[in-house]
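Apart from one protein chain that is not included, each protein chain of the complex appears where it belongs.
Our next item is chain A:
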């Protein structure tokens, strides 16, 4: 049987066929669908963890118990999980352990374009790079074999174009893999300095063996054609380079750490010029140059941004740059926006009106930074809103600046790494305000459950970790819960709490409008009474995509199809010009 699968679906299928027992992840584009699809196989216990570090640690626990375990995350997630990553690099894997990192060249939905191949080198663990969905499935299975044979975690590195492009995949049956069971072994599993010194030696020995494997690995292969030009490449770049120079000779690298040095030397002997085609960092290039082999790489191929066949062709001089028709510039940009009826809108409106400094965080609500709301000053990484606010509070105080700061963070991000930040605030005497935007789901990545939703990834009921009780229990004295569709309450609470000379938390609560149960609810839509509309544009300033302003008529208009009846525009209108349909 064959099917068109995305790279993410193919990894899930590979995990199933490899007999995997345990899977964990924290959602993050472009990796999210891996676990969503693994969860469809009831043979595998799958779970959302609260962050990437706990996801990896949980998978390591399952591997201690002799299970085959897979853990998936986006590239920046591996930064969060880097601590256990380096440790488990020493410890190894009793049950096969595969760590999937989905990098995002081009930053389609990310804050940086870090190249996680560097993690394989730094942590001294093997890495596989598939170049289509079939390889994504096959390499997932091979990764488990390598993991158990060499007693090492294995990194499976995808990129957005692998994760989110579909190609044809041949299916196989699930391998039945027994669970090996747990045995105490502190010299391996407990990395005291005394144990780790021995383990480090083992890691270096393991690395030598992995180098041999890489030379013999059948997916590291040479295709000789015209020997004047040789291309060394890996991952999706292989596809682009094949399209750019179909008649060149190729060395395709699939096990790209450790590199197949002998194979590379053989290839170099047989071709006249070598081009390295790789996205982002000169990872292959640096290593191959260090072997003393002359190659051309980043002089031609850009380091910034995602590659595509066009860029590769132009960079290698296969074609001349294309001259655009110059009418595409007339296409009005279509920036993403908070949805009509988004429960976060009123909070950003209140931040804007109160002229507060808002340290922000990662989620849909980062869009609150865009005009007309323009209500966010910073965004660094998951959880940073709270701790950035703490540091900034101190800096403003020292400078005699009395502007007020609020930290703005979503529910899932709060569970991910906001809780420790609040503890930091309490411990270090902050007088700041944290607004937790609780829309009862992990929305940005497409509605995944989290500890606040009462459901697990596998669809079972779960206890709810109540944010209000949590922050009160930590010691926050002033905790207010507001309904974000009540604009007056939101405006007043944000004003009061930001002015308060003590630490406070506002839980701004209302479920995401895109949740199926919310979509089913009946609601009244609103419309503009043109006889009363003065064209003041107050309603336009809430940034609702359903509201438009007719410059000629000087009247606002509400798109009937898009309106979800949140009534914010009705609440801001001073002229009674907005009414229920």
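Note that a residue touches a chain if its C-beta (ideal position, glycine included) is under 8 Å from a C-beta of that chain, and two chains touch if they have at least 3 such contacts; residues count from 1.
Convention: contacts and distances are computed from a predicted model.
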Undisplayed chain, where the name is taken from the UniProt record, one of "Xanthine dehydrogenase family protein molybdopterin-binding subunit", "Chemotaxis protein CheA", "Indolepyruvate ferredoxin oxidoreductase, beta subunit" or "1-carboxybiuret hydrolase subunit AtzE": "Indolepyruvate ferredoxin oxidoreductase, beta subunit"
Identified contact with the non-displayed chain, of A:193, A:292, A:317 or A:333: A:333
Option touching the unshown chain, where A:42, A:325, A:522 or A:574 are the choices: A:325
Omitted-chain contact residue, chosen from A:42, A:520 or A:551: A:551
Option from A:65, A:302 or A:372 whose C-beta touches the chain left out: A:372
Identified contact with the non-displayed chain, of A:420, A:469 or A:537: A:537
Absent chain, residues of chain A that touch it: 2, 4, 29-30, 108-109, 132, 161, 164-168, 239-240, 242-243, 308-310, 313, 322, 324-325, 327-328, 330-339, 364, 367, 371-372, 444-446, 537, 540, 543, 545, 547-549, 551
